[in-house]
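Only one protein chain is missing from this complex, and each of the others stays in its spot.
Right, subunit A next:
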Amino acid sequence: MSISTLVSIKGAPASSRHRRGAPDHEPAGSRRSHARIRSHALRAVPVWLRHALFIAALIGVWELAASQGLLDPAFFGRPSGIAAYLWKGFVTDGTLWRGYTLAGAVIAFVGGSVCAVATGLLFMVFPGFHRASEPYLTLLNAMPRIALAPLFLLWFGLGIGSKVAVGFSLTFFIVLSATVAGIRSVNSDHLVLPKALGATPRQVFTKVTLPSAVPVIFSGFRLGLIFALLGVVGAELIAAEHGLGQTLAYLQSTFSMDGVMGLLFLLAFLGLGITSLMNRLERALLDWQ
């Protein structure tokens, strides 16, 4: 998953939000007015239309190449076949609506995040514990987690438990390091005033450290949710009773490339949906950024 994609998705609405917030007579940056003119010119041609045209052309070329035998549908599938597969899965028999994968990803994400934030706070309260456990955590985190999937399958069975375990093990470390980084990133200037005012440690934590750590922790959540999905799908690919990964493995073994491609697109859109949901949430919660 590419971080630059996330940043660009995040960046566009953020800049427009900023413009609204700035007072008119004392602009925070006059460069912004140039950006406004340029983006206005761009807006004359709707962006969605250009994207739609581009995608339609791509699908057309793909379909044409497949029907002309330039691109072997047995290896690459073809758009009409992919559409038929998705139609069948979503409309005719509804098998794609079952949501085992999404449920596993959400459970893994919530569990992993809650444990990670709790651990991060524990580290803050007990720095000695943090120092002592750091090498072990680094070692665990360095392990390719997907390689643990066979072990988790043995421990937690073929069902959703093993999938959640893999997703959890990925999410936990991502959110934990974000929490630790967030707590460390507190601006020392923001700590001087509470100190001078004689704020209690609890006041410093709830009113300074935590709010200033939230944006960093949130970027951990965003990444953690994507990795929870990755972990669940990865474990399903290896062995499962249900789920998109299991279906994907089955379709692959039976050379149903239309289905494989359809599921890959579905997973990509699922990831995109998750990312934009998190961005919306972040914008609503972290309006001050």
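In this text, a residue touches a chain if its C-beta (ideal position, glycine included) is under 8 Å from a C-beta of that chain, and two chains touch if they have at least 3 such contacts; residues count from 1.
Just so it is clear, contacts and distances are computed from a predicted model.
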item: Protein that the absent chain corresponds to, by UniProt name, given "NADH-quinone oxidoreductase subunit H", "Gluconate 2-dehydrogenase subunit 3 family protein", "ABC transporter ATP-binding protein" or "Anti-sigma factor"; value: "ABC transporter ATP-binding protein"
item: Which of A:G111, A:G159 or A:P211 contacts the chain that the document leaves out; value: A:P211
item: Among A:G111, A:G159 or A:P194, the residue in touch with the chain that has been omitted; value: A:P194
item: Missing-partner contacts on subunit A, residue numbers; value: 18, 21-23, 26, 28, 187, 189-190, 192-199, 203, 207-208, 211-212, 214, 286-289
